[in-house]
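For reference, the structure is listed below as structure tokens.
Let's look at subunit A:
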Amino acid sequence: MKKFAVFIATTGGPIQIERLTPERAPQSMICISRSSKILPISGEYDDFVRRGSGIIEREFGPFEYESFRADISGLVGTGQSWQLPFFIAHAIDAAAGSELVEDVDAADYIVWATGRVDYDLNILDVDHIADKIKGSHSLFEKIASSQSKAVITAPTSQISLLDEIPDFGENFSVLPAESGFQVCKDLDLNLEPKTASGSIKNRSGKNSRFTAAVVAAVIVIAWGFFYFAPGKTDILVSWHDRIFPVMGLEPKEGKSGNPKTTDPPKEPEAPEGEQQVSPTGPLPISPEIQLTAFKHPSGGSCLEVNFDAVSPVKHILPWNSGGKLSVDVLDGICRFSFSIDVGKKGKYVAAWIDDKSGRFVAKTLSPGTFKGLKVASGRQSWSFELRRKKDVSSNRHEDRLAVLIGDQPVLRELEWLRKHEDWSRAAVELAKKNVRLLTIEHRENP
Partner candidate 1 sequence: MIDFKMPDDRELERIQEEFSKNSWVDILTSSLEENRRSETISLSTLYAYLTSYSGVDEALELKVRSSPHLRKLYRKIVDQTAAYRLPEAMAASSGDYPVRYGSGCVIRMEASRAEPDQIYVIIEIKGDVDLAPTSMFVCEEDQTCMRFEVPEIKDGIIQLIFDRQSKLVELMMNPKTEVFLK
Partner candidate 2 sequence: MSCLTKIAGEVLLNEALKMITGAGASGTLTADFLSVAESCAPDGSPKYAERPVMEWLAKVIVGLGGGANKDTPLFELCHLVHAVNCFIDKADTADERLTFFLGVEKASPSVYRDWFLSENALSGKEGEHITAHEKGLNLEYPDGIFSIRYGRIPFLAALHEFLCSMDQFSFYEQFNELFDTLSASVNQKCDVTFRKIQDASNSLSSSLRRYRRSNMPQAQHDEKFDKLFNFLKERNIEVAKAVAAKQGKKENKMAAERQSPQRLDVNTVDDGTILDFWLTHSFLEEFRVYRAVFDNFVTLIKSLETAEVGRNIDHASVIGTDREKHEVDPDDEVASFADYGEWQSPLEVFDEEPVVRVKFFKQKSERQPIELLMKYGPYARRLPLAFLRLETFGQIQAGISNDLRVKRSQGDLRDRMTCRDAATYLEIQAQLKKIREHVRQLQLAALYALRKNKHQRIQQEGNVVSLFDDPIQSEFDAARGRNFSNEIDEEELEETIAEAKRAFGSFTRAGFSEEQLEDEGHLEAFRIGAGALIEVGAQLQNFLSSISRVVRHDSLLEGSFKKDQEIFSNQFHRIYGVSP
């Protein structure tokens, strides 16, 4: 059992996350060292844990109990740099073969961390790293004289600031943190399903759940880049919620992996700058779009796939007639990969999931490429995770994916789009700036 002691770096000195305990109370709280003194950041911690607003339950749950009580050794002030250490602590708690310990002397690894973690698990910059390092000198010295190994982690973009830490020898390692997944991987956390400190139910990724979820889902891909008139957000692909055999059915693939078509009607190419009204409903597809499903291998789980513990099995989804992509095999699918060939010239591409159900996560999203600030050329891929639980609530929300493609950086347009619900109208506006909008909607087929 690997023992970890995790410290939150603060300007007032390092604060240890001593213990995480699932609780029957509705809200997660942070208390000081087993006392009833609650920290003011408890509200934010609750948001951080809770599904929908946060990432802990989404990543490591579902949990048997409603919330967590975290006991830490001292006060942590305002700000959000506690997020990365807490993410790591929860990952340790969830991972098999590792545990969070309070006794620092007994720890194999001592993690010192600072960083914000966004909803997509990107690790973001924080302030006052130099002061935090200064405040932690005694801890570093203590570690240096012990048998434990120290892992010092901070956002990748700020990693140079960690040069301020004196060289304490080979037991000290610096871990640039780019994403939550990467950190967990680099910490060698085995995120197999396990019964952690609160029994974690149904984390084995039972097929039936995913199947039921997928059966209930219809993904419609809209593409307006090459064939559709500017100003139209159209559905590219949809598949029906039919139930397919679990095993054995392989998707029909074209020679080069391109989808097969059945004479889709071809729309005349719109003259430059001229609006063209496209018919509603599914439209001819383009070989430039590819949808790949990532399944877990038999006996495995989506958790393992998403945390790169096992290699996924890839299935490129075939295209159906009428311009529809249909999924023959949906069972065991953990995530989808959407890729697009933007051509040799290169385009600026931004991708965003309008995640209302709280069940999507973006993975392998390169911040630079898919935030619309860098030129992407050739085929670029981007994957997202399918929700694990079937959402049958009456007020279930629709998740959507938007991809913006332009000749100029499209970050600003992305930010603008985030504030607009009506993507059809948004597409009209974006088209005026020569920005194309592709959308994927995840909904139940009526």
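In picking the candidates, the idea was that all candidates are chains of the complex that A comes from, given by their letters.
To be clear about the criterion, a residue touches a chain if its C-beta (ideal position, glycine included) is under 8 Å from a C-beta of that chain, and two chains touch if they have at least 3 such contacts; residues count from 1.
The shown structure was predicted, so the numbers you read here are calculated from the model rather than taken from an experiment.
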| item | value |
| --- | --- |
| Pick from 1 or 2, the complex member that touches subunit A | 1 |
| Of all residues in subunit A, those that touch candidate 1 in their complex | 19, 21-27, 29, 31, 34, 36, 38, 43, 46, 65, 69, 71 |
